[in-house]
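A single protein chain has been removed from this complex, and every other one stays in its place.
Chains: A and B, in written order; residue numbering restarts at 1 for each.
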Amino acid sequence: MNLKQLTLGLAAAAAMTGSAYAYELTVPTLDYRTGPYAPNGIPFANGFSDYFTLLNERDGGINGVKIKLVPCETSYNTKKGVECYEKTKNAGNGALFYSPLSTGMTYQLIPKVTADGIPLYTMGYGRTSAANGKVFKWVFNVPMTYWDGATVAVQYAADKSGGMDKLKGKKIALVYHNSAYGKEPIRTLEVMSKKYGFELKLLPVDHPGQEQKATWLQIRRDRPDWVFMWGWGVMNQVAIKEAASIRFPMDHFIGVWWSGSENDVLPAGAKADGYKALAFHAPGADFPLHKDIIKYVYDGGKAVDPSYKDRVGEVLYNRGLVNALWAAEAIRTGMNIHKTKEPTAAQVRDGFEALDVSEARLKELGLPGFTFGVKVTCANHKGPGKVAVQSWDAKAKKWSIVTDFYQPMDDITGPLVEEDSAKFAKENNITPRECK
Amino acid sequence: MMFLLEATISGLMAGVMYSLVALGFVLIFKASGVFNFAQGVMALFAGLTLVGLMEKFSLPPWAAIIATIAVMILLAWLIEFLVLRRLVNQAPIILFMATLGLAYVLEGLGDILWGSDVKLLDIGLPQGAVDWLLDDYNLYVERLEVAAAVTAVIMVVVLAVFFQKTRIGRALRAVADDHQAALSVGISLRTIWVIVWSVSGVVALVAGIMWGSKSGVQFSLSLIALKALPVLMLGGFTSIPGAIIGGLIIGVGEKWAEIYMGPIIGGAIENWFAYMLALAFLLVRPQGLFGEKIIERI
Partner (left out) sequence: MFYREAGQFKTSYRADQALFPIAQDRYFVIAVVLAAFVVVPFVITDYWANALLLPFLIYALAAIGLNILTGYCGQLSLGTGGFLAVGAYASYKLMTAFPELNIIIVFLLSGLITAMVGVLFGIPSLRIKGFYLAVATLASQFFIVWLFNKVPWFFNYSATGQITVPPREVLGFLVTGPNASPAATYLFTLGFVAVFALMAKNLARGNVGRSWMAIRDMDIAAEIIGIRPLKTKLIAFAVSSFYIGVAGALLFAVWLGSAEPTEAFGIDQSFLILFMIIIGGLGSILGSFMGAAFMTLMPIFLKNFMVDGLGVQPALSEHVQIVLMGTLIIFFLIVEPHGLARLWQIAKEKLRIWPFPY
């Protein structure tokens, strides 16, 4: 055992001393390319890495400083996530931010990053109440939260039924992954069901979710007007297939943004046509940025996963891309604020807090009309929180956004965020800071 | 009433799907006393190989299936040669552990060879609801599961004939009864093991095809082993009919529980309910419904 620990130490030491001379921005990427959730993790991880690689190859990094990616494989397992976090946080010049793409890992990391002073950027997942920047100084969930998503799903349902008052007496079923992630929207939906008088039915599905007969038989019996889904991994594919089998009208079936990728709908074939999912960015590879990625990253032979070339532009790929884009802009903003080429994690945090990526800026970055403009403030760490609805065209095998971006109902989520973050502050003896 | 019937049919069908996995366990346990935990991963590996062969070499489904069967037989031979042969006469728990190690190896190997992305498996099995039942009688039956049920029946019949009528089948039964007695009349244990592991490899392939057609072939497929365990317990580790009937009971039981009890005590109870149900049966019959009676002597 002693010998093993010694060699282990040597290996770890080798990792520490491996950095180059020139200053590099250290970005750890906690990917999962293995395990039950790999089919979802791979496209996201590719998009995330490719963007930073592109910045290095095309622009020579951010403001002329190269980015060093430090990949670590988590398998969507929080215990491995802890190991990865500890391993990468001091890598290179110190990790500048974390994006774990896992709600469970986010909960694990929130106390740790707060203690270590590293920003945690959980884009559209993780702890919703982290939107309250007064309590969660180090956590950002730009551009929106699950609770915003839940209000938008209800708004969309109301629109299709002819107004919020028409929701009265309607039945909405929520099919969710029986974990912290899946349970996120429940409280919001409960509040809304009281306010608007619709009936909410909760249908949990256990990990991994290969067998959902009982769930869908209940839906068939109760005939809800709308089904919302908070799923991840194999659960999405099986649910969409089952819904098609019982002939549930696909246009009344709305998934969260994590239940709306190509992987999820393809197994159901033609029957998935018209399935809806929430979205906060466009799908597809028709943007100038994607052309650059193909040119510089894939044709330049720098891609992490070269076999992925044909799939660039998938929904989850684009999500990884936009995650990296906002984070890179935050790093840039931090560098500009502090006028430095060697930002610390704390300076990057300031960058996140002053993040302002307008639609004009998006256009400059090669993604015109890709998503809405975001602006973060000291108190509001989630940004504008807008969400649209996208629809699956099974013939063309393409997702497309079919609505405008909805405004979330802050009057509903606001008090909930306050309540939950106040509870967290109390449990952890945090005094909310003042925001000017 | 119609809904109860529907729930029951769905339960029966789901049960058949579980039985497909459980069958593989039973075959190996019967012939070698090994509790083969790698059965689920074998199903995944077979599914991955099948899809991989169809994609990479654009083989037609039938050719790919034959090629996959060949791979599974090769795998059985390798397992016998590299693992089982060297663990003869060890305690059952050691052999069980070895199969868990095997599960690791196959899982990693499958990923390295074929990638960990989700893959569509389409060998032309019917999908969706049976239309005329749904239109005329408002009864929902899944076609894929009907196909699975038919396949299971064919498989059980073939296995029964194989076990009862052929020379190898008789040898298998002899080995299952008593290793030493079988050895003494000149039956080669090693050959028998290779055969049994090959057969259960083929069973795993069938399970992999059925489950893979349902959800796409991906890592989660290996977790179906957990669904087969209560079935095994209930039916008995050594009985082929037990695996089928156990599957049916578990399937119906857990669907009823989820649909009628779930809303009262909170959903997602299927998983533990299946185990509790099996446990209840075990308390009455500790060897499972159809298992061989455990006789203890000093």
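The rule is short, and it goes like this: contacts are C-beta pairs under 8 Å (C-beta built on N, C-alpha and C of every residue); 3 or more make two chains touch, one makes a residue touch a chain.
Keep in mind that what you see is a predicted model, and the values were worked out from it rather than measured.
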item	value
Touch criterion as defined above, residue of B:98, B:244 or B:257 at the omitted chain	B:98
Absent-chain contact - pick from A:184, A:314 or A:329	A:184
For chain A, the residues touching the chain missing from this view	1, 4-5, 7-8, 11-12, 14-15, 18, 31, 33-34, 71-73, 75, 77-79, 82-83, 86-87, 89-90, 103-104, 107-108, 110-112, 114-116, 127-129, 178-181, 183-184, 186-187, 206-207, 304, 420, 423, 427-429
Chain not shown, touching residues in chain B	35, 82-83, 86-87, 90-94, 96-98, 100-109, 111-112, 116, 226, 229-230, 232-233, 237, 265-266, 268-269, 271-272, 275-276, 278-279, 282-283, 286-288, 294, 296-298
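Throughout what follows, only the chains that are shown with their structure count from here on.
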item	value
CA centroid of chain A to CA centroid of chain B, Å	37
For the chain B and chain A complex, residues of the former touching the latter	3, 6-7, 10-11, 13-14, 17, 111, 115-118, 120, 127-129, 134, 140, 142, 211, 214-216, 218-221, 223-224, 227, 254-255, 258-259, 262-263, 266-268, 270-271
Residue numbers on chain A that touch chain B, as the complex places them	33-36, 38-39, 42, 178, 202-206, 208-211, 213-215, 217-218, 220-221, 233-234, 237-238, 241, 244-247, 263, 266-267, 269, 271, 307
